[in-house]
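The other protein chains are all here in position, but one chain of the complex has been omitted.
On to chain A.
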Amino acid sequence: MLGLSRATFRQRWPLFVGAALTVCIGVALVQSSLLVLISAATLPVPAGLAPAARAAFVEGSTTAVTLSALTLAFSAFLAVFIVSSTFAFTVAQRRPELALLRLVGAGRGAMRRLLVGEAVLLAIIGTAAGIPVGLAATRFQSGLLVGLGMVPDGFNGEWRSWILGVSAGVGIGVSLAGVLVAARRAGRVRPLEALRDTGDSARVMTATRWVAGLLFLAGGIALVILTPIGGAAGGQALGGNAALCLAVALSALSPLLVPVVARLIPVRGPVGELAVAALGDGVRRSAATAAPVIVLVGLVLAQATMLTSTTAAGAAEQRRATAGDLVLDATGPVGGDVTDLPGVAWASTEVVLPLTVSWGSGDDVEREDGQALVVDPAAYATAHPGREAVEALRGGRVAVAGPGAGAGSPGDTVGVLVGGSDLGPLPIVAGVPDAIGGGADLLLTADAVPAAELAAAPSRTVVALAPDADRDRVLAALAALGTVSTVPDWIAADTAARETTTVAVFTVIMGLGGLYALIGVVNAVVVGAAPRPAEFATARLSGLTRRQVLRAALLESAAVTTVGLLLGGLAAGGSFIAVLALTATMTGVATLAVPWALIGLLAGGLYLVTAVTSALATWSGTRRAPVSLLGATT
């Protein structure tokens, strides 16, 4: 049987190379994300760091861990999705040949053994190539995290020998998962199909497709509904996963949708007719090409839109939740000095301290790092409309849950460590509303914190001018204490910093994964064109020129890309609804910031990639004189 595989390989190598390539990159990405994740999670905090530096280090590596975990999740998803759809498509493309094997007596078991054997072989090749490629990916991903300042220079996802086992497991497991369904179907190919060369004789909308499509559709809708109750971080994850589910659902159902769109294409002349006919006849092919486009567009668009929308919502929320005219960035509790200045109506000084909260006791202690804000309750309530719950701090040695909400809820008593001082257990007596843009996790008063901690810590002071104040004199006096900006400028600068982080986060999570999905697209186009030389030859013998055949193929690929973009947009639309609901719940204002530039870039890039690939594939498929291709039936 292997001889048959070998011979088939010689003729259909693009199919096999494509399949092995998808395994290779999938293995590389999963391996690399896993190594980076483990290295970030086990990164030791350097000894002898000052509390603030230590806090910054911990925050950076925590973010790096979160991002790597997300990257790992996306990589694993993409590996499963792209490898299984590639394997299934490759088997579908070989259906005529498989029917012929059935005709000369291959039983179901033999068919399955043949395909599973091939898949294992491809998986081994792909994994063997994927492991070294993974090392390069590790270097790249580690470099990204270093570049973003989340981990120190010299950080690298460290090699661990057990990863070999994981990578082999991923490569072979994902390939087997991909081929098993396809092999079962191939076992059921009817031998008579070999005698009817009417192209795509198999039903494309299989039961598996229906079940997967409807299941993921339901899952996606459920996640959209759940998003608003997920809170700032959970909501984003739910919304992103909603788009992911919808993308899977729509790619499973795409054979139903491709013909609908094909009917909308204005047909003119024989070239257009050929393209539309090919779209209708090759529904399986169109669906296979559209699938990675849908997933790529769905994921990228959803992720980008969720990030930009929550950032925009956070900025708007911050504007609403900040009264006053100026912000002073300084060191230590400068509140007294500021309120004493003539022309200052009120001032709220907020000292920022690194925070560690702990729950439980004995061996069972859980710790969480975050940020504490030491405030004057009355001034804070004035400076931040909507956060009047802070007044509960007047109760003495107590804490109030802050807008970041990462240190527990009212009713909890938590161990509090700020800077280098252990404040012991403090009851959380109230909480201000969660903010979508995050913020401090715990609010404290100066009474609870040693003065020495406060003196060295960074602080910001929101200042309101009196109606009769001399603005310039106040500005000059404040400038002596620290850096002054207007409230709008201060919020704008803060938002800009968040946006930079957002872009970085997006690049880390989606960068390599997006590239992988793009390779999946290229692969599907190549695999789709592999068995078509005979079809092209027939078209040319019917009088079309090579150029016209090429134009028809380009038109067809543009149509399929359009379908992919539309459906991907639809999948992302689920997360648009989710983010609207999330922002409405959390900030009272439904916010959607659609990244049009990114959409344009993505659409343009995809049209270009599919056009170039299908042009090259068609050109090479029409290289031989048409007559030479008609003799061989398979």
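Everything that follows uses one rule, which is that contacts are C-beta pairs under 8 Å (C-beta built on N, C-alpha and C of every residue); 3 or more make two chains touch, one makes a residue touch a chain; residues count from 1.
In this text, contacts and distances are computed from a predicted model.
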Missing subunit (named according to UniProt) among the choices "SAM-dependent methyltransferase", "Fe-S cluster assembly protein SufB", "ABC transporter ATP-binding protein" or "Xanthine dehydrogenase family protein subunit M": "ABC transporter ATP-binding protein"
Residue, one of A:G149, A:G173 or A:P191, that touches the chain absent here: A:P191
Omitted-chain contact residue, chosen from A:L29, A:L43, A:A79 or A:L100: A:L100
Contacts of chain A with the absent chain, listed as residue ranges: 1, 3-4, 7-8, 10-12, 97, 100-110, 188, 191-192, 194-195, 197, 628, 631-634
